[in-house]
Structure formats: C-alpha cells, structure tokens
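Then we have chain A:
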Amino acid sequence: MKHEALLWLVILVPMATGGLAAVLPSPRKVLGTLCAGVGVTAGLGWLVAGQVFVSGPVSAGWEWLYLDALSAYNLAVMLLIYGLSSVYAWIYFGAELRSGHLTLKQTRLFAALWCEALAAMTLVFVSNNLGIMWVGIEATTLLTGFLICVHVSRESLEAMWKYILICSVGVAFAFMGTLLIGAATRGLRLSASEVLLWTRLQPHAALLDPALIKAAFIFLLVGYGTKAGLAPMHNWLPDAHSQAPAPVSAIFSGFMLNTALYCVMRYVPIVETATGHTGWGLRLLIGFGLFSILVAAAFILFQHDLKRLLAYHSVEHLGIITLGVGLGGLGTFAALFHTLNHSLCKTLAFFAAGRLGQMFGSHDMGKLAGAMRVSPVWGAGILGSVLALIGVAPFALFMSELQILKAAVDSRAIAALVLFLFGAGVVFVGALGHAIPLAWGKAETAVKPIRASMLETLLVVIPLVLLLALGLWMPGPLQTALNEAANVIRHTGPAPAGPLVGGLP
Partner candidate 1 sequence: MKPIALLPPLLALVLSPLMLGIINRAKALFAGRQGQPLLQAYYDLWKLLHKGAVYSRTTTWVFRAGPIVGLAAVLTAVALTPLGGVPALTAFPGDLLLFACLLGLMRFFTVIGALDTGSAFEGMGASREVQFSALAEPALLLALAAIARPVGSYSLSDMFSAQWAGNWTQLGPTLALVATALLVVLLAENARLPVDDPNTHLELTMIHEVMVLDHGGPDLACIFYAAALKLWVLGALLVGAFVPLGETNAWLNLTLAVGGQFVLAVVVGLVESTMARLRLSIVPQLLVGAGALAAVALLLVLR
Partner candidate 2 sequence: MNADLILILVVLTNLKLLASSRLGACIRTAAAQGMLLGLLPLLVHPHTAPARVVGLALGSAALKGVVFPWLLFRALREAEVTREVEPYVGYVTSILAGILALAASFWLGGRLALSTLAASPLLAPTALFSILAGLFLIVGRKRAVNQVLGFLVLENGIYTFGVGVIAGIPFLVELGVLLDAFVAVFVMGIAVYHINREFDHIDADRLDRLKG
C-alpha cells in the first residue's frame, strides 16, 4: 500500500542521499544534493503526515512502523525545520567555501552525517517499537556528535566529548527504562515481537505493573530528559550549541531536543493509565519544566556568548513545553503548539547568530553590537527572534505561553504560575538587555555593512511572518492536528479544557 511505502521511503531517501553526498566531487554539488534530498524527504513526510490527519494512523512493516497524529505532527515540524536549515546550510557553508574555510572532505562529512541524522530522527518518529525508537535516539547522538566538530578545534572537541559522553550515559538510562517497561508487560501475555510495540502497550496500559512503570518512567525521564536538555541534565547543551556550526545548532535546538522530548511524551499516556490517572508522572514533568525555566533564566541573565544565550533559551523553552505537557488538558495542546513556535523561532535565531557571527568574526556579544546597521536583514532577524523568544505579542510564542498559563490557572497550579511568570520575567529582563545593544549598540570595531541576498531575506522573512500569522490566527487544520496529537498524549478522547470561544481544542 502506498502510504506504507511512503513510511519506508521517508527513512530510506535521506539515508541514500547521505550516501550519495559522501562521494560527490564538488562541495557545491554536495550541498545541492543535500538540499534536494531533504526537500524530497520533506515532501514525502508531509504527504504521509497529511494522510494521517485525513484518515487516521498509518502503519507498515508488521506494525513496526507506525505514524499517528502525535508522531505525524512532530515529523512534519521536524521536516519543516530540516528543510529551512538545509537551505541555510547552503548559504552558511557557501560563505565558508567562498572564504576557503571549508574543504571538500568536511563538506562531504557534514552532508553525510546531516542526512543520516535526519534518517535517524525520522526513524524515531515512525517506529512503533519503543526499542527501535531508542535506537534512533542513540543513533542521532552518535551521528550528530561529529557534526559539532566539522571544524576541529579544542573547543569543538571538548564540546563533542561532553555531548557524546553525557548523552550516551543519559540515553543508556533511557534504555534501562525501556527494558523496565518491557519487564512490566509480563502481566499481558505478549509475544517477543510485540513486547515493546506502543500500539500493544497503550490499550492495555492499565494492566501494567505500576511499581515497575514508575521506575521505568524515572529512568526514561532522566534519560531522554538528558538528550532533551532538561535541567539539571542540560549541561552538554550550551557547549554543543555554541561550538557546532550554525546550521547544526539550528537543528539541535530546533528539533533534536524535541525529538527526545517526544519520546517522553510517548510514554506519558502509558504511565498515566498504569498509575491510575493520579498525575504521578505529570507532576514529575511539571517539576522538571519549572526547574529548567529557572536554571535557564539564571544563565541567560549573565550570558556573554550569543549562541550560548540561545542555547539556554532552548533549555527554557523545552522546560515550558514540559511544563505544558505536565499540566495536561489545554496545557498539552499549548505545549505542542509551543513546540512548533519555538522551533521556528529558534532556528531563525541561530540562522541570524550564525551569519552575524561570520560577519563579526565572533559570537561574543561584546563585539557583536549594532547588527541592525551591519546587516539590516539579519539584525532584524536576531532582534525579531529574540523578542519572539521572550514572549512578546503578537508572536505565536506569546499565544502558546498564554495558553500554558491559562492551563496552570485553571488547574489551580498557582505555584507553577508564579514560578513560570517569575522565570519568564527574569528571562525577559536579561534577554532584552542583551538584544537591544545587539541590535543597535555601538560596535567597538567597525564592520562594513553587508547586503543580504534574496534567499537570506526570505529565510528571515518566512519564519517571522509565520510566527506573526500563527500568533494572530490559528488555521483550522493546524488546530485539529494539534488536538489529535494532544489527545494521543492526554489519551482521554476529546479535550477536557472547558468550552472554548472561537471554536477550539
């Protein structure tokens, strides 16, 4: 059947592209192939994702591949981000090729790893078997490890070492959790091939052994949380993000983190049902979410390096998403919406940071000042994205955060409300303090203005316009998509979150 074929293709096309890109003769060709391959993958992915929203979950390969609303939504967003980032990679590395900072070998390495990483992440989303899902995550870690040091330097090596070690340890715990889940299934007689199939566990979650499930969820949360950059397991994140080339940083915080968080979301309904809907797991999520927001706030306040600043913003926003999922109800909906908003916004931010970094030759915000004058386009990009990141209306992030706040108030989680507002306030004060000089400040060394190409302008305009549009108007399809996805997590049929004006979740 055609959709099942699509599921396979979404994994195979990027793998093939990666293989091809690794042997092409010229860097330009390599990058071109990369863009083409990613483009095709994106097309296929959106096709099948759309199919899911039209006519329910798609599964293939004896149910080992499975795409439901939740994974389809994440897959679609991921492919969007990957597409944008690939185009940006063309620009970014194009500039480096012109200035001779990039060799063919490095280009090939980058392209191959880039595509294989895409394949691995896709695997995470399309696999129904929780074990394979884990394999996908681990593969992502190992593949992206070398992406950090496309340019080998002391810092990049250190970052890579920390990234690989910490994430491997963390993800190992996640595997432990997966095993425990398997152990918990002995109640329901499942054949070896079915043990870890999500579609098998989900319906009978109530029969699972609560004690084991709890232990499993702790391992999973810590494990995948490490990869998702939740505090206090986030320490690898600022190093990796700051040292990786901008396109890589963009997909790192643009979607790799969310991929790991997606794995946690997968388990939420199982855990909730198994523990009898006591909100045991949700409370854990709320805790990690809030702690991440506060930690991120502390570091944003004192940050000097632009890319590290953005990295901590990722910690904050992943925390917000986790908080939303933990609050449940409307919160889940908002969290998924926030995923899209944050990814768009953060990719743009890293795009701008990368290009500005190339222009100023540094990411230190002491040197990086007055971006608006040096490059109006990218200056607007960085200012706009930071303003959006700190939750200024009418950008979409304001909307999703507003909904998460509402979820908190409605579920009378006043402590969460206060801490969230406090953390967001600190972030606002700190980040705005960085953003204003960044945009208009006086650079100590004069940098001559640089005109941005049409393509670059588009890369800035498209995300900003999307964010504005989503902030002021939520398309019906997106809304249904979000609802279906949220219902997978809530696993409680239609949304409990009260009557909505303007026809909603």
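Keep in mind that, in the parts below, a contact is a pair of C-beta atoms (placed from the backbone, for glycine too) under 8 Å apart; a residue touches a chain by one contact, two chains touch by 3 or more; residues count from 1.
As a selection rule, all candidates are chains of the complex that A comes from, given by their letters.
All values reported here derive from a predicted model rather than from experimental measurement.
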*Candidates 1 or 2: which touches chain A in this complex?*
2
*What residues on chain A touch candidate 2, complex-wise?*
129, 131-132, 134-135, 138-139, 142, 145-146, 149, 152-155, 157-162, 164-165, 168-169, 172, 175-176, 179-180, 182-183, 186, 191-193, 195-196, 209, 211-212, 215, 238-239, 242-243, 299, 302-304, 308
